[in-house]
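The structure's right below; bear with me while I get my questions together.
Omission of a single protein chain aside, the complex is shown with its protein chains in their original locations.
Right after this comes chain A.
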Amino acid sequence: MLPALVRKTWRDDRLALIGWAGGVAAFTAIYTSFYSQFQGAAELKQDALPQGMLDFLGIADMLSPAGYLQATIFSLVGPLLVLMCAITLAARTIARPEEDGGMELMLANPISRAAFAWQRVAAAGGALTGIAAVPWILLMIIVPWVGMDIPLSNVAAASAGLVALVWCFAGIAFLIGAATGKRAVVLAVTGGLAVATYMANAIGGMVDGWHWLRWLSPFHYFIGTDPLHTGWHPVELLTLVLLGAATTTAGVIVFDRRDIGV
């Protein structure tokens, strides 16, 4: 039996969870299912955009199956969607209930501070993993079905990267929420960090002499290895996961030490 707090967390967040899962599923399914119809439009888009813009958006080419998937699901909108989901759900673990006061009664139960934090993380992290894995599951079905010529193992590697990216940013968002207890700070700082590191990866890939910059960006470890062409890169994925685990652990420790609801 799962802890009461985990079940309670899921129940309280169920509308948001269903909404996000549905949104991510619709986005993935619509873009990929109409692969063949989009081809014409993709050509137009590719011709219309200058090469620099394509590089910045992380689009190599929109004509090959891998390029199409990269452009539609993995380069901009996909990560944007799941990261927005990750940041808002992470803000709900501690910052939001602390601000609205509901946390006090959740903590007034026989549970240590650290156990409370871990259970909230487990509930949010579990749900988040499920939502971030939606593209993975759907692509495993849709890619063969619409006849995209791309190894499923490569699609799985890129999809796994999306999950790892979500863990990384969810960990950061959790840490900020656990430390400050302020929802606005979580959204602003983590959102800002996501935009900044996305740009760092893009600029690092485009501008000579700035290549080192991309090593600072989680997006590089997610998509910079070009998993749709080159497959699995365990070290890069592990880096993201460890970053998420480290920030989460730090968040639990900080939360265990501070005053609540001041």
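Just so it is clear, a residue touches a chain if its C-beta (ideal position, glycine included) is under 8 Å from a C-beta of that chain, and two chains touch if they have at least 3 such contacts; residues count from 1.
Definition applied: contacts and distances are computed from a predicted model.
Novice: Hey, which one's the missing chain according to UniProt: "ABC transporter ATP-binding protein", "Ring-1,2-phenylacetyl-CoA epoxidase subunit PaaB", "Glycine cleavage system H protein" or "Amidohydrolase"?
Specialist: The correct option from "ABC transporter ATP-binding protein", "Ring-1,2-phenylacetyl-CoA epoxidase subunit PaaB", "Glycine cleavage system H protein" or "Amidohydrolase" is "ABC transporter ATP-binding protein", the UniProt name of the unshown chain.
Novice: Return the single residue from A:L69, A:L89, A:M103 or A:M148 that touches the missing chain.
Specialist: In the complete complex, the chain left out is touched by residue A:M103.
Novice: Out of A:L63, A:L80, A:I141 or A:I260, which residue would touch the omitted chain in the full complex?
Specialist: A:I260
Novice: Suppose we count only contacts with the excluded chain; which residues of chain A make the list?
Specialist: Its contact residues with the unshown chain are 3-5, 7-8, 11-12, 97, 100-113, 115, 257-262.
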